[in-house]
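To keep things clear, I will list the structure first and then write my remarks on it.
A single protein chain has been removed from this complex, and every other one stays in its place.
So, chain A:
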């Protein structure tokens, strides 16, 4: 579908709604909503209005505050400040059940159906207060009526387990309709669907909007947003940056709004002289996860991996580290082709991977700082009876405590006692102690405070200067831009571009990450 056709269709729809007069009273109004989690201001003074029958798209980077807003609408979180009005009346949404009662429903990327219940049971799962005995015949009839209204052909007696993802999404929508939904939130509903299934879903969404349901549509796929939305709202760093009608919004001005962030105090890392070729990856792929990834990494180089969460960047790291080995492509390390099937093999080749998830995948929380640091290299600390030389272990830990300024009373304390930033430094110590030649850092500054973040950045610079080749996976755009010598951008498992330092900026990277052609081709200047 071309852009002009879409624009025309959307325009026609809004005109019709305006004639009906339904659009005059907002169905849901969020006024001056603020929400804080510890050190993070997740939402700041956000006001969003939804009208009946409107398809309202929400755009923003990971962490921009979209999810927090959705969670406030569905009663998962309570706002610190601000008010919510439903059809003009102030309401408090204390939990998910209350949100459903008020006519707000949400569907997500992965449908949350009960796989062993049939379609009709899933549709009416929230109607358990109708009596003690299930009236099967009545339930099947009602379920069929709802599905017919949606124009979906499904056997209401079959279990949800066998349905395609698209069919499961339809059941989720039918479930929402059975609750007499007024506001339907769709959080990346198309991420796992094929193009044909997306078209079916969009037909459903348009029908719903014609019936007066307000739809809040969150997606990272620009072309879909501009295909279906009547209005486009952009979030950045917990703030609402812009709300534009479809006729005024373009992919370019939306991306500009998404990334128009102050680069702040981050100074670009001075470029380092590039060393010899260290790692050469060609056509790397893993069935159904990512494909055809090719890049070179030199000694002393920081190669950034940019893109949105779920774009497949971590999966490349896991493949290189042997946790989830690649199924296609070649890896050449120091001129020799290698196969990596396990973390042990990868470590043996001098590759280290610092996981993005400290708590689940990185550290053993109840164990001491020193035990965590020596874990991958424990063999070095054994005496000839196979017992651990604790003094030597402690000496290593003390050395790293000094070098990375890990703030702790003692290296014998459990890592659970440390702040996030100091835990991150323990993770770094653990992997630096393996003396890697290739260091893969996955979101190394996520969830840590500004001071610790700056320290980690300095550390990355020092390590590169020592000749380590660093792959920096980060969803923090300013971070990855300032730290990287070159920047590889992924989108939905595919490599979109490799930017040299001088070509990489927030807009060019985000444009590639959102799957748009280069900004200059778009027409509207940023």
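Definition applied: a contact is a pair of C-beta atoms (placed from the backbone, for glycine too) under 8 Å apart; a residue touches a chain by one contact, two chains touch by 3 or more; residues count from 1.
Everything below uses one rule, namely that contacts and distances are computed from a predicted model.
Enquirer: Among "Autoinducer 2 import system permease protein LsrD", "Outer membrane lipoprotein-sorting protein", "Isoquinoline 1-oxidoreductase beta subunit" or "Formate dehydrogenase subunit alpha", find the name that the UniProt record gives to the complex chain excluded from display.
Expert: Going by its UniProt entry, the chain not pictured is "Autoinducer 2 import system permease protein LsrD".
Enquirer: Pick from A:97, A:112, A:367 or A:395: which residue touches the chain that isn't shown?
Expert: Reading the full complex, the residue touching the unseen chain is A:367.
Enquirer: Using the definition of touch stated at the top, determine which of A:112, A:382, A:395 or A:465 touches the missing chain.
Expert: From the options A:112, A:382, A:395 or A:465, the contact with the absent chain belongs to A:382.
Enquirer: In the complete assembly, which of A:355, A:396 or A:424 touches the absent chain?
Expert: Answer from the full complex: A:355 touches the omitted chain.
Enquirer: Write down which of A:347, A:369, A:439 or A:452 is the residue touching the left-out chain.
Expert: A:347
Enquirer: Pick out the residues on chain A that sit against the missing chain.
Expert: On the side of chain A, residues 321, 323, 342-344, 346-347, 353, 355, 360-367, 371, 375-376, 378-379, 382, 386-388, 414, 416-417, 430 touch the unshown chain.
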